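The following block contains the structure, expressed as structure tokens.
A single protein chain has been omitted; all remaining protein chains appear in their positions.
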Amino acid sequence: MLEQLKQEVYEANMQLPKLDLVTFTWGNVSGIDRKQGLFVIKPSGVPYEELTPEDLVVVNLKGEVVEGSRNPSSDTPTHTYLYNHFPKIGGIVHTHSPWAVAFAAAQLDIPALNTTHADTFYTDVPAADALTKAEIEEDYEGNTGKTIVRTFKERHLDYEATPGCLVSQHGPFTWGETAAKAVYNAKVLEVVAEEDYHTLQLTRANSRLPQYLLDKHYYRKHGQNAYYGQDNAQSKTHAKRK
Amino acid sequence: MLEQLKQEVYEANMQLPKLDLVTFTWGNVSGIDRKQGLFVIKPSGVPYEELTPEDLVVVNLKGEVVEGSRNPSSDTPTHTYLYNHFPKIGGIVHTHSPWAVAFAAAQLDIPALNTTHADTFYTDVPAADALTKAEIEEDYEGNTGKTIVRTFKERHLDYEATPGCLVSQHGPFTWGETAAKAVYNAKVLEVVAEEDYHTLQLTRANSRLPQYLLDKHYYRKHGQNAYYGQDNAQSKTHAKRK
Amino acid sequence: MLEQLKQEVYEANMQLPKLDLVTFTWGNVSGIDRKQGLFVIKPSGVPYEELTPEDLVVVNLKGEVVEGSRNPSSDTPTHTYLYNHFPKIGGIVHTHSPWAVAFAAAQLDIPALNTTHADTFYTDVPAADALTKAEIEEDYEGNTGKTIVRTFKERHLDYEATPGCLVSQHGPFTWGETAAKAVYNAKVLEVVAEEDYHTLQLTRANSRLPQYLLDKHYYRKHGQNAYYGQDNAQSKTHAKRK
Partner (left out) sequence: MLEQLKQEVYEANMQLPKLDLVTFTWGNVSGIDRKQGLFVIKPSGVPYEELTPEDLVVVNLKGEVVEGSRNPSSDTPTHTYLYNHFPKIGGIVHTHSPWAVAFAAAQLDIPALNTTHADTFYTDVPAADALTKAEIEEDYEGNTGKTIVRTFKERHLDYEATPGCLVSQHGPFTWGETAAKAVYNAKVLEVVAEEDYHTLQLTRANSRLPQYLLDKHYYRKHGQNAYYGQDNAQSKTHAKRK
């Protein structure tokens, strides 16, 4: 069942320790098959060194396990909520990567201060509100998804252009078209959190990037006029040939 | 004598350099056999690359060597004191891991600022008082154990729920049900010290986690209603199955 | 075509991940054959693990591709502009190395605070002005080269003595006699950015190195009286022989 997706999600999970995004088992990746309405997720608390593709658990969009002998990640209700409310995403990553956690604990957005940020995130990466006592006691992991989605609605953010969010007091969630792309975004988030931390200690006099620079970098890599890389629509035209 | 425990304690010691918790020989792990009232500890000043299970020293609860040709860790009296006063612990770790040392030298508790902390430590990790001149001269290592135990008593802390302590001007001690678990806790302590340092530089406006979030994360992993991982009581129930 | 230069530029590119200067594909190196007026540059968005010397693209000083099936780095117009205006350089490096980016985002020069800096950079490393809206929209990458060259003119800096520059809000560019030397300079820039960051957090009371110390260290390694290493003019004389 979903063998290819399992392999992709397995490989995406194995990237987390390779990219220095997790300590011990503190992270998980899932990927979804939108046609079947089923997603594949890391089992709870299994060390990366021992993980195999067969350990992955298949879950439906009600959050019910439909295949797998292992228990799925305890964060499964968060993944379920995000897949239901962000219909175009194909993969989700949750980590406790330390620089992103530092901003989450400070309850501060990761501001767009440099072009590395703008290449991947079109706006500041928001810090969603910490959960209330009632939200935590009622459905902790489900409401973790809810505070993310609510934050994007309230701030009029496009989840495809800003593929990540901090949950205050907790840590980062990122997503993308595929599980692999969501992992890439998790690494970018960690790198810009580290860079922003140091920039803010050097000076708080400079504000965010101007909108025109955010536009330039974001659209250099995304959309119809993208020209970065080998495959984008305009990349052949951008490279003038004699 | 205690061959299996020696192997466990040996492996736990070897985790310290692997988890980047020690420079040179600056750390030690011990583990206890409660029935026999004997613990096994790293010899003093032996490099990790040369350490073998046979080098480990067996010590009784009076702090006397009962087997082993090597001298035990110079911190043996601290381990002895802690085993005598924290009767449910099975292993102890002492390191000079640098982020924890930074807090210890600043004589500041490591505050509970994020859920990574709350998953392992139910409260702030206290910085025990620095030893007085008299305490240092009388019995330095023994009194290092004493200041830890006194701090837990004075602050009404549960040593099982908060399995670690800083000693001011010195460094961290952690413990756990086994030597391996104590090493795990030593790594968590170092990670949250690093995260907290950065959070506190970003802002000192946010206070500790609210008690209800500490409760949620701690009890998600510990006790009768724990549901994290594959083996906890409620983990099967928490993962809804279709 | 330019096989030896391709090999050199390939090897210089492969040094970037080895020296921890890039994450993913965020960096590029080029090298020029001044006689033929052609330079060789990394293709856009190709992972370092997959890069081969054959992937490199040959570009002329109008910025036109003259050989290679791949698209050249999207930063090619910046390289073209720098080769045209800094006639003695043989190689250029662009990275998003995190400490240099922190200063670039803060729009601060990397000040000459220690002799490690002075061995390679004879002055502060300037932070060139951020591009205006018009400059970004007209010719983003070309104008990135323009702001660097303009900064060196306005500040009366010698590009051979100060082989690097930050572009505000973006990141570092370095250059040198060869592609390999430009990579060396990129690493030095990153190291001194890290050191300067920490020095500035310890104290802002000390100003730049005095000119006579900058002179001493720079000329110890460069020019007719250099005596560092095995090959410099005066190094044999400096080492007194009995």
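For reference, chains read A, B and C in written order, and residue numbers begin at 1 within each chain.
Please note the rule applied: a contact is a pair of C-beta atoms (placed from the backbone, for glycine too) under 8 Å apart; a residue touches a chain by one contact, two chains touch by 3 or more.
Treat the numbers as computed from the prediction; the structure is a model and nothing was measured.
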In the intact complex, which of the presented chains make contact with the chain not displayed? B, C
Looking beyond the chains shown, say which of B:L5, B:V29, B:L56 or B:V101 touches the absent one. B:V101
If you put the missing chain back, which residues of subunit C would it touch? 113-116, 184, 187, 191, 194-196, 198-199, 201-203, 206, 209-210, 212-213, 216, 220, 227-230, 235-236, 238-242
Chain not shown, touching residues in subunit B: 23-24, 26, 43-46, 57, 60, 62-66, 70-72, 74, 76, 96, 98-99, 101-108, 130-131, 133, 136-137, 140, 169-171, 197, 200-201
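One rule holds in what follows: only the chains that are shown with their structure count from here on.
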Can you name the chains that touch subunit B as well as subunit C? A
Compared with subunit C, which chain's mean CA position is the farthest off? B
To lay subunit A over its twin subunit B by CA atoms, how big a turn is needed, in degrees to the nearest 5? 90
Look at both sides of the subunit A and subunit C contact and report whether the same residue positions are involved, with over half shared, or different ones. different
Using C-alpha atoms only, the most centrally placed chain is A
Euclidean distance of C-alpha centroids - subunit A vs subunit C, Å: 33
Tell me, which residues of subunit C touch at least two other chains? none
